[in-house]
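Got a structure here, written out as structure tokens. Questions coming.
Here the complex is missing one protein chain, while the rest keep their positions.
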């Protein structure tokens, strides 16, 4: 798999600078770079590496073109252009067809243009559209539906009545459609509240490895168009995540919470239940959100590690902060105090 | 699947108000509601929705009956009554039998009343009781035992010598009986401390999707009767979780810790190792517990997101809280100070 740089420029509508005959056979980092491979420069802090790179070619912004010692592809958004070009080097999709070790229920519907890997299970009533790949060992339970050009990772599980749009990627080991955690108290224990809704993932959603997305109690848990989840994210029952929102790894969102569109949520964040987060909210890593966020903006409650002895003293003071405030208040009333003393 | 409201009332011992002839074919939310479907009113804050609901019938408390414009089922605990009625609408259990694609070791014992799904693995010495469903792709390793009327989710794993009681639900992708994280330091690395214990889940336990519960080092890790875990909870080796305790998603409990009965543990909580938490403790979401809790009650260390610039200033002050305290102390000794200056 190697492409002349000129062909790449044409195919992706990029401006070629320098020799277009060289073959590009893969990608490389800018430093040190690798002959015959393509790199990119998006972060101005890396501009210093450009002049010594051994890359076969570099995707970069017009302002950087002059400094590039090797052939270049010029793009207004070099990272985006690189993302598109680099996809040339992804391993090819396996050919369509159902692996003989897979089990597809006779009452399921798998398009002949779909690829069903070894030991996959497709239960009754499920459907799989053309261009979709079901990787080894994944399970589509009863009445789940997967749209076209999706990729369901190895050993992932789509529960009953999970409905997935087009071009959705579900990571290996992700579990979509587990029971929502609804319980009613009985005199001698807990009774499960039946979770009768489903999960809907709209077009272009990505769900990372090991994520869990629970089915709704009555209606559906919903991830709107273009939502992207990193690994080990948990979305509880009845949540609705707005279009294009991105959520980094290990974040958990509790039940019935609605997150707006175009939010950027860091890793390890915790968001409470029954909350509303408006559009265009950014949360830094490990931030805790126990109440609504009603205005767009960047929010945080991220702590910062310090030497443990120092932290222990700060923590002791945090724990008696009310006493500190009382001492401050006492000082603020010197006249009264003097009066008292007099 | 539709039931006259009158039959539902009789079957669950609820008081019928209004017309009992209407058929109920499923559930709906109170707002807007849906004809022919059942809703419930448990949260008084939702009482306003009652008067405009389109639901076919509503389960509610006696005090609300008068305000209900549609037929009602009256119950002292409407949420509990709803939970029981709604279970009518869960999809039926698949019929008993072993799917031809499953592998059941000749030295395993599967009750003829159990259902073994596609690509399930039941290894030698394992046993499965009547009424239990093993969903597609789950694995029961050597000498694991599953009691009656359980449901083991798709692609879940029960390791060697995991023992599960009656009516236990294990979510898809949950891993019970992984190696406990015990290591001994050698001069040139780490040596695994063999984890020779098992895991025991007593009756009516629920384990959510993607949870991990590690086997004990010598004895068993134990979840007592009626413990309920949400998704992605981690219970380390040698822990013991008391009866009826409920743990929300993404919480982790470190090794050899004992949690009491009837605790309510929020999501994203972290509990350290070798601790004791007494009965009837409530922990709010994301709370950190590095030491014993010896009295029942509600505990917290939950932070709260604020605009990032504001938070950055607070964090800087937290980090010099000892300096603040010194300044406060200096102010509290004005006479000394004046003496010093004199």
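Order of writing sets the chain letters: A and B. Residues in each chain are counted from 1.
By our rule, a residue touches a chain if its C-beta (ideal position, glycine included) is under 8 Å from a C-beta of that chain, and two chains touch if they have at least 3 such contacts.
Given the structure is predicted, the values throughout are model-derived calculations rather than measurements.
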Residue touching the undisplayed chain, where the options are A:17, A:53 or A:155: A:155
Listed residues A:119, A:145 or A:160, member touching the removed chain: A:119
Residues belonging to subunit B that touch the chain removed from view: 103, 119, 121, 123, 137, 139, 141-142, 155, 157, 159-160, 173, 175, 177-179, 181-186, 189-194, 196, 210, 212, 214, 218-219, 232, 234, 236, 250, 252, 254, 270, 272, 282-284, 287-291, 293, 297-304, 306, 310, 313-314, 317-318, 324, 327-328, 331
In subunit A, positions touching the absent partner: 26-29, 77, 79-80, 82-84, 86-87, 89-91, 99, 101, 117-119, 135-137, 153-155, 169, 171-173, 204, 206, 208-210, 225-226, 228, 230-232, 244, 246, 248-250, 267-268, 284-286, 302-309, 311-312, 315, 318-319, 321-322, 324-325, 328, 331-332
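We take it that only the chains that are shown with their structure count from here on.
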Separation of subunit A from subunit B, taking each centre as the mean of its C-alpha atoms, in whole Å: 24
